[in-house]
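Missing here is one protein chain; the remaining ones are kept as they sit in the complex.
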Amino acid sequence: MEKNRLEAFSDGVLAIIITIMVLEIKVPRGEEWSDLQGLVPKFISYILSFLYIGIYWGNHHHLVHTASRVTSYIMLANLNLLFWLSLIPFTTGWMGESHFAQKPVALYSANLLLAGIAYFILQKAIEKTVVPDNKLVKALQKLSYKGIISQIAYAISIPLAFVFPLVSVAISFIIAIIWLIPDKGIERAMD
Amino acid sequence: MEKNRLEAFSDGVLAIIITIMVLEIKVPRGEEWSDLQGLVPKFISYILSFLYIGIYWGNHHHLVHTASRVTSYIMLANLNLLFWLSLIPFTTGWMGESHFAQKPVALYSANLLLAGIAYFILQKAIEKTVVPDNKLVKALQKLSYKGIISQIAYAISIPLAFVFPLVSVAISFIIAIIWLIPDKGIERAMD
Amino acid sequence: MEKNRLEAFSDGVLAIIITIMVLEIKVPRGEEWSDLQGLVPKFISYILSFLYIGIYWGNHHHLVHTASRVTSYIMLANLNLLFWLSLIPFTTGWMGESHFAQKPVALYSANLLLAGIAYFILQKAIEKTVVPDNKLVKALQKLSYKGIISQIAYAISIPLAFVFPLVSVAISFIIAIIWLIPDKGIERAMD
Partner (left out) sequence: MEKNRLEAFSDGVLAIIITIMVLEIKVPRGEEWSDLQGLVPKFISYILSFLYIGIYWGNHHHLVHTASRVTSYIMLANLNLLFWLSLIPFTTGWMGESHFAQKPVALYSANLLLAGIAYFILQKAIEKTVVPDNKLVKALQKLSYKGIISQIAYAISIPLAFVFPLVSVAISFIIAIIWLIPDKGIERAMD
């Protein structure tokens, strides 16, 4: 039951984050296609962040599934992850509003990096509670290399944004798509 | 448990979508009935979208009920559906704000069409996991003709909106009402 | 499980309604107590609507508890109730914004009346499915007189608002407080 409530609260926060981001795309006054043009960078930012929150939800789902109990430390680590994710609507909005300007893109990449680190901390906190020979745990551990590559990519994206902001955005998109491809190890472990 | 969390997250997102749409109807400054007049198109748009999100919630409810397990592919297809539904508050807002102008109505119909296609993809993903002779599955498959008719109607509504936008809106309302009528096949299968 | 999901979706919508209403109380620019003065009618309206949504949540909770299964008709009746409740943030905002002007107060009372009727319809839909000699069902039926008195009070409040709007608001407050007093019949039935 403990675990259920941690999931319910996290699902609630993630569901709200993913949905309120759309409020940042303000309805334009005019009624022409051209009135939507200025919203294109906001819309692209929205898609990117929607993918990330969706991916976090899926991974969080699998991760908490492996926890055998909920310690105070897991609750803290989970709250820390939700904090960084709760800033995504703001950094997404700034990136879109500024039409992918250097500093907003750098801040967005930094937000992804910090959320990634928070996820890693949560994973370690949960791993301490799990039965070691659990198939799903092993499948998630194999996925850790994906996490490390992602963190390195975000870390590179931050300084890169000051030179080529659109390349930084492209990197974030590529990482998101890599995560979207279902992992066969997890699929097998869930069967 | 897997299924429960997919439902919980989807329910959360749908509950937020259905509720934040009302935030688009801004409280007027004046205190006369005439101050509400400008809000009538927004209010009508709100009713239409409230019905659609409500219908999607009900159908999603029955559909996920039939899934025997949650694959990564189902999670992706579900996220895709939620993405198109998450744009409904924006397209609803634009349609209402523009008092049912041609292009906003066309975009709204396109949104309904894309959400409909996403639902169809989710249905196919779930059908792969189900026990073939399940009564509810069969009842849902019989409903597919309703889905195909709806998709055709939305597809016609898009070009039609450039000539008679109000007819397009009327078509969306009629399709919504058709879906609201309880289906006896499902009723029997649920018993 | 069916029932759980109806509850989850309704709880989600009610939780969002009760919380987004606070967004209508905009943070003032100044930093003096006098800057809060203009917000007092909004704050009073917020308290009133918070009580109502809270009461609806509690009663909905008991009511759905008695349902033995969820029919399509119950789902429709529930959606209808949520629709009228979803308008509460708007009518609350207009009443507060206008400092309890006649027409906004009349509209607010009308909203309460329509939500009350929608609740009555849901109650009838659920009563059809219940085991007749259920103790909780009987306790809820005994409460019906409270519902009828409330509907009459709201119906009177609508025309009254055009003469004495503050009296209408007072009536809404009194009805809310009557509902807040725990009912001993339900208490016993729940034990």
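Just so it is clear, A, B and C label the chains in written order, and each chain counts residues from 1 on its own.
Heads up, the rule we're going with is that a contact is a pair of C-beta atoms (placed from the backbone, for glycine too) under 8 Å apart; a residue touches a chain by one contact, two chains touch by 3 or more.
Source: prediction; values computed, not measured.
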Please pick, from C:Ile16, C:Ile74, C:Leu143 or C:Leu160, the residue that touches the omitted chain in the full complex.
-> C:Ile16
Just name the one of A:Tyr46, A:Trp94 or A:Tyr154 that touches the chain not displayed here.
-> A:Trp94
Chain A residues touching the omitted chain (full complex) | 1-2, 5, 8-9, 12-13, 15-17, 20, 23-24, 69-73, 75-76, 79, 82-83, 86-87, 89-90, 93-94, 97-98, 101-104
On chain C, the omitted chain is touched by residues 7-8, 11-12, 14-16, 18-20, 22-23, 25, 27-33, 47, 50, 54, 57-58, 61, 65, 180, 182-183, 186-187, 190-191
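Here is the rule we go by: only the chains that are shown with their structure count from here on.
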Mind checking the centre-to-centre distance between chain B and chain C? Centres are C-alpha means, answer in whole Å.
-> 26
Using mean C-alpha positions as chain centres, tell me how far chain A is from chain C in Å, no decimals.
-> 37
Residue numbers in chain A touching two or more further chains are none
